[in-house]
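Working notes, beginning with the structure itself.
Rather than the whole complex, this shows some of its chains in their spots.
By letter and in written order, the chains are A and B; residue numbering begins at 1 in each of them.
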Amino acid sequence: MTTQNLDSLYQEIILDHYKNPLHAGLREPFEAEVHHVNPTCGDEVTLRVHLSGSDDRAVIDDVSYDAEGCSISQAATSVMSDLVIGKTVPEALALHEQFLDMMQGRGGVEPDEEALEDGVAFAGVAKFPARVKCALLSWMAWKDATSRIIGELGNKEQP
Amino acid sequence: MDGLLPELEVLRKDFPILSRTLADGFPLVYLDSANTSQKPQVVIDAMVDHLERHNANVARAMHQIGAESSAAFEEARDKVATFLNAPSRDEVIFTKNASEGLNLVANTLAWAKGELSVGEGDEIVITEMEHHSNIVPWQLLAERTGARLRWFGLTEDGALDLSNIDDLLNERTKVVSLTWVSNMLGTVNPVRQIADRAHQVGALVVVDAAQAVPQMPVDVVASGADFVGFTGHKVTGPTGIGVLWGRRQVLEQLPPFLGGGEMIATVAMERSTYADIPHKFEAGTPPIVEAVGLGVAVDYLSAIGMDNVKAHEQAITGYALEGLASIGGLRVLGPRTVGNGGERGGAISFEIEGIHPHDVSQVLDSRGIAVRAGHHCAKPAHKRFGVQSSTRASSYLYTTPAEIDALVDGLEYTKKYFRMS
C-alpha cells in the first residue's frame, strides 16, 4: 500500500463529506427506520426512509440518518443519501447496483461519473477489501428500510 | 530502559515473521499481540517434525508412531500443568480456544444436577470489561436456566467498581466469571480477592486468563479460582488449541460437555458411561499437533522466564503510555500508568479526537504498523467509556522501544494526514 494508494482511499471528496455530511440527522416523516451494524468494527447507522408512495415507482422524498463510523462509512452515507433523494426507487436501486459493482471490482471497474457523481470517489476503496463493508453499510440499510415499505426488492444481492 | 529482555534483537530472530517487509518497503511493526501472538521457529519446527515423522492418532493407536504421538500429546499436557502450577495434569483440559473453555463451564452448568445446578433465583456475576467470549456464554446460561445475570461496573480509570460487591456477591450467586487482565483496558483485576469473597458465598469462580497467561506468571492455585482458561495462539502457540484448567473436585461433579470418541468409558446403544478427567471433556480427536506446538511454546516462555516477560511488558507498556501521552487529542481508555506494582496489561486502547479508529489504523498500516481498530470484542466496555470503538496497540516479549517510537511517529503523521494538527 503506497502513499498514493492511501490518497486514492482518502479522496478529498470523501474527507469533505466526512467533515460536512449531507442530510445528517433523523427527520420526520418516515415510513421505515432501520439500524445496521458492522459487527467487526462496531460502526452503526440508524436510517429512516420517507417515500412519496408505497408502490415501487415511489419517489424517495427523504433519507435521514444518525451514523457513527469511520470516514469511509460516514462519507458513503452522506453521498448515498444525496444521490438517492429525489430519485424513484428503481432509479436508486440501479445506482446501488452500479456502486456495488464498483466496490466489488477490486479496483478494476471503471465507474460512471455521470450516474454516481461523488460516489466515484469510492473507487479507490475497492482496493481495500477490509474497507468495502464500510462503504456499503448505509446502502444496505437504505435498501432494507425501503423494502420494508414496499416489499421485496428485485436488486441483486450483495454476496 | 529497565526491565527489557536482554538481547532483544537476537530473540526477535526466533520469530520469522518479524523480519517481513510490507508494502512500500516498511518493515512490519507488529503491535497486535493481544489479538494473536507471533510464533517462534521452535514452535513451528516442532509442529513440522510431528507432522512429518510422528503423525498418528492418540490414545487409540498402539503402534510405534501412535505411541510417539500419544506421548508427545500427553507430554504437552504435563508441560501446561507445570506451566500453570496445576496440582494435577488431569485437571488440564485441551479445548479449541479460550472461548470453548468458558462455554464448557457455562454449558455443563446448564445441565448440572445437585449442588452445581443453576436455575431460577440463582445469580451469575460477570464484569462490564469482559471479552464477548466471557459474556455471551453466561447470557445464554441465564436465558436457558432462568438465572439472573449481574455484573461489576467500571470506574472512570478502568478498574472494577467493587463498591457494591456485598450486594453483587450474595447467597444466590452461583458463578463469578471475570477476566484477569482486560484485553481492551489493560486493567489487571484483583482475582484472588474476588475469588475469596465469591467462595465465602459458595459461588464457583471462573477466570478468563486469555490475556494473563501470555504476560505474567500464572499459578492457578494461588489465583483462588476454580477454573482458569487461556488460548494457545496468544502464548506463541498455534491456533486451534486452548486450555481450561479446573479443580478436580468440580470437574468430576460436572456432567459431560460434548459427547463422542475418547470421552467415554463404555458405550452401549442404551447408555454410556464416561471417562475420567481430563478425557471426559475431550470428545473426538484432540488438537494433537497443536498440543505439541503449545507444549513447546510454554517451554519457550518458561526458558525466557515469565517474570522476565512480565518485566519486559511492563517496561514497554510504560514507555508506550508515555509516548502516547505526548500526543495532543489522544485519550487512553483504561489505566494511564503502569503503577507501582507493575500491574498493567500490555493492551493500550485509545481514541484520537476527530479521527475514527479505522482511519487511524489504516494510516498506520500504510507505514507497516499493525494495530487493531474496532471494539476488540469488548463492546460493553467501550460503551461504558462512551465510545463505539477504539484503536489498540498491544506489545509482547518481542516488542522494542523503537517500535513504540514508530507508533508514536505514525500517530503524529496520522493527525497531519487528517489535518488534525
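Heads up, the rule we're going with is that contacts are C-beta pairs under 8 Å (C-beta built on N, C-alpha and C of every residue); 3 or more make two chains touch, one makes a residue touch a chain.
Everything numeric in this text was worked out from a predicted model, so none of it was measured.
Asker: Which formula, in the displayed labels, matches the entire complex?
Answerer: A x2, B x2
We take it that only the chains that are shown with their structure count from here on.
Asker: Taking each chain's centre as the mean of its CA atoms, how far is chain A from chain B in angstrom?
Answerer: Taking the average C-alpha coordinate of chain A and of chain B, the gap between them is 37 Å.
Asker: Show me the residue ranges of chain B that touch chain A in the complex, using the header's touch definition.
Answerer: Counting only chain B, the residues touching chain A are 22-24, 356-359, 362-363, 365-366, 373-375, 379, 382, 388-389, 417-418.
Asker: What part of chain A is in contact with chain B in the complex they form?
Answerer: Per the touch definition, chain A meets chain B at residues 1-3, 5-6, 9-10, 15, 40-44, 68-74, 128, 131, 134.
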